[in-house]
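Input: one structure, supplied below.
Every protein chain but one is kept in place in this view of the complex.
Chain naming follows the written order as A and B, and within any one chain the residues start at number 1.
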Amino acid sequence: MTSYSRQITLQARNLGCDRSGVPIVRGVNIDVAPGEAVQLFGVNGSGKTSLLNLFAGHYRLAEGQIGWRIGDEEWETISPLNSVLYITHTPPMKSALTSLENLRFWTHSYGVPKANFEDTAYGALDRVGMMGHAMTRTGKLSAGQKRRLDIARAIIAGREVWLLDEPSAAIDSEGAEMVAAIISEHLGKGGIAIAATHDTLGVASKKLVIG
Amino acid sequence: MFSHFSNPAKFEALANRVGPASFVVFAVLATIGVIMGLFVAPEDYQQGDSVRIMFVHVPAAWMALASFSFIATMSFIGFIWRHNLADLAARSAAAPGAAFTALALFTGAVWGKPTWGAWWVWDARLTSVLVLFFLYLGYMAIWQSVQDQTKAARFARIFAMVGAINIPIVKFSVDWWNSLHQPASVFRADGPTIHSSMLIPLFAMALAYTALFTWMVLAGVRADLIETRLEKRQLRKPSRPVGEAEQIEGVNT
Partner (left out) sequence: MTGTALTFTRATLVRDLAISVRSGGGWFYAILFFVVFAALAGIAIGPELPALASAAPAINWLAAAFAIQLTVTDVFEDDFRDGSLAIIAAEQTSLFPYFFAKVIFVGLIVATPMILASPVILTMFGISPVHIMGAATLLAIGIPSLVLTAVFAAALTAGLRAGGLLAVVIAAPFLAPPLIFGVLSIETYIANGIFWSPETFVLAALSLFMAVMAPPFSVIALRLGLE
């Protein structure tokens, strides 16, 4: 298991997020060093996903600052180029395409060399227990299976910063352990993860409850 | 000075004074314009009394364009400085702007019937005003269709700016395509060619429309500010972290 070549640190100070001009979250401080994860807990509507969207760069900061840095270089206000992997609450799989075709599209989006695609994709499919469904159109897959496919996307991406919105949603307990192992492995390589969850992920991490 | 336009509280204070004042200006100038236009200005030797609709039509056409320029300028300000009041001003200008445009189209048609013998002629100016009317409709449709008003503002800005760039292109296109209308006769390098008994009511009406526009925009922005204030009273408190981040142990590490 090789470490990521970039070791990224994330620091958020006094974060505030508004939706429709309405304050949703205030005063969130987060520190994530390479190899660390933070789990955001909170009831529905407490602003967990909004926080993830702040880190993803979709929402504007109403207050506070987010700082990113590679190794011990200068702090930047935007995430390092091509460092983010985002798992949203809906797996972005097109129902007309097979699992493999869906993964192929995402693989290209991460600039994984074409020659390695088959190996990388099958390796990831095997890891998430979806080997038997490589040629199945994702429209026929269950919600949990699509979620597993999305986790395969995370493995393929090779990105250092994982933003996870309910990564084990719809996945059975066995699958949830698999997801936890994959996240732990990512952390072991010096990656960082921020996850919005109802339930504990089963990964050694910091826990932040908002509400 | 600028803070009167950027600070909502100061703006409201300003609007409370300027708003009613512009309404008075509108009432006085419109009365002067209508009386002079109907009774003092001479009738045209060709068009007869129907020329008098010009005092309603021409300023309305000016305002149609001016209002959209206002919307585009406010959108640009909102886009660059992300200022909420600029967006509100742009939104409040849409309805009066569309009304002026509709008025220009309607009076153009009424004037066209005796002059050209048809209610509608596909002449260059009428056609470009019609396209301008569609721009207003599209602009208002965007505000209507987005529930979240801060988000609607951002879409509306883009549409207004691109739309403003489009206006001269439309003008150029329809000019090329067809020009039956008389050349513009008020603004000329060698001075106006129409008589002052017509110019005075014309400018009185133009100023009256501008005052009406100012009053409506200020009233619109005020109403929006009040509405936002009412909504803010009913808000829940934002969520905050419950205690500091704590370390939890994983199952499989």
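Here is the rule we go by: a residue touches a chain if its C-beta (ideal position, glycine included) is under 8 Å from a C-beta of that chain, and two chains touch if they have at least 3 such contacts.
Given the structure is predicted, the values throughout are model-derived calculations rather than measurements.
Screening B:Ile80, B:Leu137, B:Leu199 or B:Val242 against the full complex identifies B:Leu137 as the residue touching the chain left out.
Set against the missing chain, the residues A:Leu163, A:Ile182, A:Ala196 or A:Val209 yield one that touches it, A:Leu163.
The residue from A:Gln65, A:Thr90, A:Asn116 or A:Ser142 that touches the chain not shown here is A:Thr90.
Residues 53, 56-60, 81-82, 84-86, 88-94, 96-97, 101, 104-105, 108-111, 157, 159, 163 are the ones on subunit A that touch the missing chain.
Taking the whole complex into account, subunit B touches the unshown chain at residues 131-132, 134-135, 137-138, 141-142, 145-147, 151, 154-155, 158-159, 161-163, 165-166, 169-170, 172-174, 176-177.
FYI, only the chains that are shown with their structure count from here on.
The touching residues of subunit A, when paired with subunit B in their complex, are 16, 19-31, 38-39, 42, 46-47, 177, 180-181, 184, 200-211. Contact residues on subunit B toward subunit A in their complex (touch as defined above): 148-151, 228, 235, 237-243, 245-253.
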